[in-house]
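Let me begin by handing over the structure; questions about it come next.
What you see is the complex with one protein chain gone and the rest in place.
Chain lettering (A and B) follows the sequence in which the chains are written, and residue indices restart at 1 in each chain.
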Amino acid sequence: MSGLIAVIAPWFHLLATQLPATAPQGSNSVAARAAIGGLFSIHILIAGLISGAAELGPAIEWLGYMRQRPRYDRLAHGLGRFITVYFSFSSFIAILLITVLLVGLWGHFWTTMVTIAWWPLFIEAWSFVLQVVLAYLWYYTWDPLRSFKGVHMALGGLLAIASFIQVYMIDIVASYMLTPTNPTNPIRLVLNPTSYPLTLHRTVGNLAYIGFAFGGFCAIKFLRAKTAEDKAFYDWAGSFGLIWGVAMTLLQPIIGYSYAKEIQLHTYGSWYKMMRGSLSTVFLWQMTLLGIMFLTATFYFARRLRTNEARGAGLLKLMAAGMVLTTLLAAMPYHLAFTLDQVQAAGLDRPFWQGGLINPLGAMIPWKVLALMTYTLIAIAAVVWYLRGLPGVVWGSARRGEQRLLMVMTVLTMAMIVTMAYIRENGRAPDLIAGQMQIQGQQNIQEPHPSPAPASTP
Amino acid sequence: MALPDPRRLSRRQFGILGTQLSGAIVGLALGIPIIGFLLSPLFRRQQYVERMVGDISGVPDREPTKFEVAFPQNAWDVPEVKQAVYVVRVNGQTKVLSNVCSHMQCPVRWEKTLGQFLCPCHGGLYDISGHNVGGPPPKPLPEFVHRIDGTTLYIENRFTEDI
Partner (left out) sequence: MRRWLGSAYNWLDERSAIRSLLRKGLYEAVPVKGAWFYTLGSATLVLIILQLITGIFLTLLYVPSVKEAWESLDYIKEHDAFGSIVRGIHLWSAYILLFMIGLHMVRTFFSGSYKRPRELNWVTGVGLLVLVLGMAITGAFLPWDQAAYWTAVVVTNIPAYTPVIGSFIRALWRGGDVVGPITLVRTFGIHIWLLPAILFPLIGAHLALLRKHGEFGSYVNYRGAYRTREGVEVPPAPQQRRIEPPYPATPSDELWAAPLETEDFYPHQTFKDGVVSAALVLLVFILAVTIGAPLEATADPATTSYTPVPQWFYLPLDQLLVVVPKQLIPLVLVLPAGGVLLLLALPFIDRGPERNPFERPAVMVPGAFAVLFMVILTLLGSGRLFNL
C-alpha cells in the first residue's frame, strides 16, 4: 500500500505544480479529466470497501452473538482491523482529491458545489470524525468489552449509521450533479430525484462489494493457511462472503432500473446517452458483467457442495447453465452500430433480417428486463439451495478451484464498480452539472436547460 | 324385521331432500336478483353524447393546447364532469388526444421541457403525436372520437380505441 502511495504521490506533485496561480476556471484538459477519473475510481474502490465493512462488520458481530458462533466474531473483528488499517489510505486519497484536483483543477466547479451543498458537505465532514472515532473505538474495545457485548454492538451500530450518513451525504452531491433541482430549497436538494435511488444502490453495492472482497481475501489466506483451524475459518469466511455478496447483488437490478428510470424522467439526455448513445456499449458490458458475476458465484456454490458431496450440487449446476443462457440474452446488442443515432442516420432502422442494423432481441423492454428478473430469481434460488446444502459441507476441505473462483469474483466486482462509475460520470458529459455547468472551461450555462428529448420520432 | 324398500322414499330421506330443496329455492330467489343487480350497470347501454370543444384555429403548431369539456356521468342525475382534451397540431395534421394514460389511466400532461407527454404516476412518456416513447404504457395516448366543422371541434365522450 505504501508502495502505491509512493507511486502516486510524485505524479500528484507534478500535477500540483502545473496549477495556474490564478483563475482555475479554464484549466481542464483531457489530463485533468483523466486524473480525476482515475483517482476517483481508486477512491471509490477503497471507500466503498470501508463503508461496506463499517456496515457489515457490526451486522456480522450481531449475527455471531445471536447464534453464539465464535467464527462470526472473528470475521467481524477482522473487518474492524481492515477499517482501522485502511482508513488512513482512504483519507490520503480523499485529501488528494480535494486539495489538488477539486480545488486546483476544478476550482470553479468545486466552489459552486460547496456553495450549493454546504450543509451536506459539512455533515459529511463531521460524519468522518464520527466514523474515525467509532471505528477505532469499536475495534480496540473488542476484548475489553467482551463481557458487555450489548454495549459493544451498540458502538458497532453507531459506526454503521455514521458510515451510512457519510454515503448519503456525498450521494446528495453526486446525484445533484446528474439531476439538479432548485438548490435554494434544502429539502429538494437532499431529496433530489436520484439522491436516494443512488444511495440505496451504493449502500447495497458497498455491502455486496465488501462480501466479495473479503471472500477473495479469505481465499488467498486459505491457500496459505497452515493450521486446520485457520483453514476451516477461511474456507467458511470465503463462502460466507460470497453468499452475502450474491444476496446483496441480486437486489441491485431493480434498484438500478428504478435509478435509471429517474434519470430518464429528469435528465433525458443523459439517459439517452447511456441507453442508446455513446455509452450504450459500456452499459451492455455492464449487463454482461453482472451475468458473469452471478454465473461465477453459482458455479462456486455448485463446486463447493460437490467437493463434500453435499446435496444440491446438481441443481446448482443447472442454475449455472440457466445463468449462461440469461447472460447471453442480456449481452445481446440492440443496435449493431456504436450508437442508435448512427443506425437511424444510415436509414437502417429495421430488424437485421430485413437488412437493417436492429436486433429486437437486444431491446431493453422487455428482453433485458426479463434477463434482469431471471438473474434475480436464479440467484435467490441458488442462495437458497446452497444454504440447504451447507450442513453437508465440511469447512476446511475446499479445493483450489473454488478459491480461485472467489478471487475472480473480487476482480469482477471491482471491474463492475469502475464500469458503473464510468457510465454515471460520463452520462452527464458535456455537462458537469447537468444543465447548469459545462465540463469545457467549467462554464456556467446561462439559460439552464433540462435536456429535452430528441426530435420526435414518427 | 323387514328392510325398507330401497325404491321407496323413507321419511328420513324425504326430510333431507326437503331441506336441500328449500335451501335451493331460497338461494335461487336471492341469488338471481342480487347477481343481476350487481351486473346491471355493465349491460346498460353507454350514453355517448357529442359536445362542442370550441374554435381550434388558434392552436399553434407543435404546441399541444388543453381544452376542457363537460360530459354527463354515466349514472343518475349528478353534475357533469369535465374532461381534458389536448388538441395537437403537427405539420398541419390535427390530433385530438385525451389526457388519460393508457397504462393506469392517470392524468397525462404536456411537459414543455421534455417535449413529451408525461404520465406522473408511473413515468410513461408519449411523443407529441401520442405515440409511446418510454415507460410502461402499452398503447398510444387515446384519441377522442371527433368531428371538425370548419374550425370548430366537436368530440364524443369515447375514444377511438378501448383502453
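Keep in mind that, in the parts below, a contact is a pair of C-beta atoms (placed from the backbone, for glycine too) under 8 Å apart; a residue touches a chain by one contact, two chains touch by 3 or more.
Computed from a predicted structure; not experimentally measured.
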Filtering A:Leu191, A:Val394 or A:Val411 for touch with the omitted chain leaves A:Leu191
Could you tell me which of A:Lys261, A:His335 or A:Arg428 touches the chain that is not displayed? A:Lys261
Would you write out the residues of chain B that touch the absent chain, in ascending order? 38-39, 41-42, 46, 66, 68, 73-76, 78-79, 81-84, 99, 103-110, 120-123, 132, 135-138, 162
Spell out, residue by residue, where the missing chain touches chain A. 66-67, 181, 187-188, 191-193, 196-197, 200, 247, 250-251, 254-255, 257-258, 261-262, 365-366, 369-370, 380, 383-384, 387-388, 390
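What we mean here is this: only the chains that are shown with their structure count from here on.
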Let me have the rounded angstrom distance from the C-alpha centre of chain A over to the C-alpha centre of chain B, please. 45
Which residues of chain A touch chain B once you look at their complex with the stated criterion? 261, 264-265, 268, 449-450, 452-453, 456-458
What does chain B use to touch chain A in their complex? 90, 113-116, 118, 123, 125, 127-129, 131, 133-135
